[in-house]
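Quick notes on the structure that follows.
In this view, the complex is presented without one of its protein chains, the others remaining in place.
The block that comes next holds chain A.
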Amino acid sequence: MAEELAHRILSDLSTAFQRHPNIDEVGFICCPTCQHNRSPVVVENNKLGIETWCLELIFPYAHDKVLRARSRDDSGRKIKVSRSARSLLEATRAVLLVQADCLTAWNIRKELVEAEDLKCIQDLKFAALVLTKHPKSSETFAHRRWLLKQVVQKTSSTSPQPHPVAPASHTNGLVAGDQASGGATAAQPLSAQRGTKAELPCDEKLLEAELAVCQRSAERYPSNYYAWTHRAWVVENVARCHYKILMRELSDTRHWISRHISDHSGLQYRQFLITQLGTHFRSADALQDEFLPLLTAEFELLTDLITAFPGHEALWYHRRYVFQQWETVLSVYKCPKSDNSASSRNLTHLHQGRSDIPAEFSRDCEDGKPHHATVVQGNKKAKVDPAYTEHLTLQTELEFCRNVMATCQDGWQVRLAGSYQHWLQQRILGRDNNPL
């Protein structure tokens, strides 16, 4: 009886998807008992509603169908079930609309894609629908990455690809790191890509759609770790950190952030963009003319937001990042070009008496890794606009903290300013105590 009813509701669901191929949102209608003599599946304006009373009927039923596709015989061998693709699609769909983290159900859909019973684009659409109900489902985002990889692989095998862009070393930000400094010739495509009108390495429509999915999921759940890390993945793996996309994303999220000042994940995404952009500015001139203004703008944005909206830890944390990047750029200027093969002793010597190297960088040099200054083309040093250094130094940051602490009425804001001040002071201590 229950099984029969579950079967009928599942058919209703399939009919709904057939009649309304553009369903773009799903929600559960709170309704603990079956009250009317009508289907618990309703569609209005492409919004799919499922009454809650039927979930405990259809979920176990569909779940059981999914598992039967995976059944094994007594000796543990997989039984080859020749179940129709259609019935598997229906069952996994019902399961995932309710429980989006059921990875076995997603895997069955991957197999259907491989068997060409399901198109990647179709399943991207379904997974987007699932995210409207479960915006922070990690398995759904993981499945999207798998689908996107299939699409990207297919397109890249049919059209010539520009050089893949080496991701920035994230530990130290900016231009440091093994990939970026792994030889001046290997790094060539980076700078080449920015200046020239290099074509986007991907299908623009696919990229736009994916970024929109991230945006919607971020709206639905604040500080959505999965949505924002997925967005960064898309920029790296679909847009291949194309300069134009990085800049556009930076500009697009600026407005969003101003309306979501508590969203640490959204702010961190900007950190990802800025770090990646840093790899595109490879000459001292480019760093000075383009990258520093970008950091200045970020500082100014933060000062405005911190002042207008006191008590937001996310903003103060983002400020730490911007300061750290700022320091890094300045250290690039002041550090003379070093030889990749220089011994760590030489590097140590090189950095002695320099107060502007953050602790991490000093350690880097100690490890004998090539210093980030090597990626600055030529041997231009200390070509920095004094105006920048003067108006944005450690001292001005400390002054900013003191100001807030002296004038702000908001106790939490004062505490956050104190935390930032402590963090800045620890950085100075870290340097002074550094054996280098």
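Here is the rule we use: a contact is a pair of C-beta atoms (placed from the backbone, for glycine too) under 8 Å apart; a residue touches a chain by one contact, two chains touch by 3 or more; residues count from 1.
The criterion applied here is as follows: contacts and distances are computed from a predicted model.
Q: Can you work out the missing subunit's protein name as recorded in UniProt? Choose among "Geranylgeranyl transferase type-2 subunit beta", "N(6)-L-threonylcarbamoyladenine synthase", "Queuine tRNA-ribosyltransferase catalytic subunit 1" or "non-specific serine/threonine protein kinase".
A: "Geranylgeranyl transferase type-2 subunit beta"
Q: Out of A:Gln122, A:Thr155, A:Ser223 or A:Ser283, which touches the unshown chain?
A: Looking across A:Gln122, A:Thr155, A:Ser223 or A:Ser283, the contact with the absent chain belongs to A:Ser223.
Q: Which of these, A:Leu5, A:Leu55, A:Met247 or A:Leu301, touches the one chain of the complex that we don't see?
A: Considering all chains, including the one not shown, the answer is A:Leu55.
Q: Could you tell me which of A:Ser11, A:Ser258 or A:Gln426 touches the chain that is not displayed?
A: A:Gln426
Q: For the chain that's not shown, point to the residue among A:Ser14, A:Asn107 or A:Ser283 touching it.
A: Touching the chain that is not displayed is residue A:Asn107.
Q: Name every residue on chain A in touch with the hidden partner chain.
A: Residues 55-56, 59-60, 63, 67, 70-72, 76-78, 98-99, 101-104, 107, 110, 142, 145-146, 149, 167-173, 223, 225, 228-229, 232-233, 236, 262-265, 268-269, 272, 275-276, 308-314, 317, 320-321, 324, 359-360, 409-410, 412-413, 419, 422-423, 426, 430 of chain A touch the chain that is not shown.
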